[in-house]
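Worksheet: the structure to be examined is printed underneath.
Each chain you see keeps its place in the complex, though not every chain is here.
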């Protein structure tokens, strides 16, 4: 092979790489659009009327995740599976948003933590690195932390909507999450920074619970006894 | 061109001979530096773990057992510091200071956090240094709780020289302590503990005033931390404020009730975590 031929070959490689990135970017934009639509739907739960509609909204969101999975399936075809980390930066942001949405829907449905396995399934990807396009630990945890902050807002708004028992349940859930995170030895990475924010969510929810307690409203909730 | 050829025969050159000596000296120094960095990293990790452990005091009733557990952990850390002292035997400690300063600062943070929880006061530099005099007896004592498979300290039976924390490391560790105290304060609020936040805010104000007394007359790293320190203090003051305004609403007769229910909830939580 002459030097010229070799370099022509190499140019082929370089061009192919740029094309892949272009393709990825396009699908990622569609994913972002889909994520935004699910978010708009779920934002409705903060409205006073939204509380009754949680099940409907969740069902709707579940449906909308179909589109996400379709785009994800498409995304996987855009690059060789073993080069996940080569292109990761392109989809990292939207993947964390999707992890948030998946865990949020899951929490609204059964007030429990959606595991990484389940979240990956909802999004339409793998859990295990070896099997290809997967939901990495860091991305999953980032999503969980965004959800925690959304729950602190939900605690405030459920009081406004007259639901006095939900904040206590949220409080217990968030405390459990906090204990979980304390088990991790986080370095000074982006995740650590996000985790520091969790403490404020915990505090805010505790204040709501405290407000309810001193008014005897938490007992009222107990007596009324939903859940 | 004869000279040139001759010099190419490097082995006989006095220059090469001299550089072989330098090579050894540099490698020795570098290896020691690397070893110290590793010990320092271990100290950092273990100190951070101790701090994580100590934060649990805001959510459990048996504070004493946590303090005891942290004693064990800190003893382990001190054994590592003894290893540093051993490495520094006969050396100028400032030559390698950069290698272990991070670990020592983190130890100061951990030990002063424990001290605050136990005594509600600031540990002094003298007190810290007093704990770093390694007697023969102590090293043997220290070995006992080593359930973890830590390698036996090279010190063996003979005692290591004492280690002296320098003032700037002390200051930097204490500066970081304030961040932990802030986290502890916010944790306490969450757990309905009314007293701790107020105590903490007074203590933190004293430390803050101390640092602003020193201001930018100390090392640059210290002045850099002033801003974070001020933010931590503001967060604690805000928390106390929130407690006060919310607390103002509570009917006196309900007080007992509130905390009874909180405690019950907390205990339930503990079962899970």
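A and B label the chains in the order they appear, each numbered from 1.
FYI, contacts are C-beta pairs under 8 Å (C-beta built on N, C-alpha and C of every residue); 3 or more make two chains touch, one makes a residue touch a chain.
These numbers come from a predicted model, not from an experiment.
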Assembly formula [one copy per chain kind displayed, counts for the whole file]: A x6, B x2
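The definition used in the following text is that only the chains that are shown with their structure count from here on.
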Rounded Å distance, subunit A centre to subunit B centre (Cα mean): 34
Residues on subunit B engaged by subunit A in the complex (per definition of touch): 45, 48-49, 52, 55, 183, 186-187, 189-192, 239, 242, 246, 249-251, 254, 257-258, 261-262, 265, 268-269, 272-273
Footprint of subunit B on subunit A - complex, ascending: 168, 172, 175-176, 179, 182, 185, 199-200, 202-203, 206-207, 210-211, 213-216, 218-219
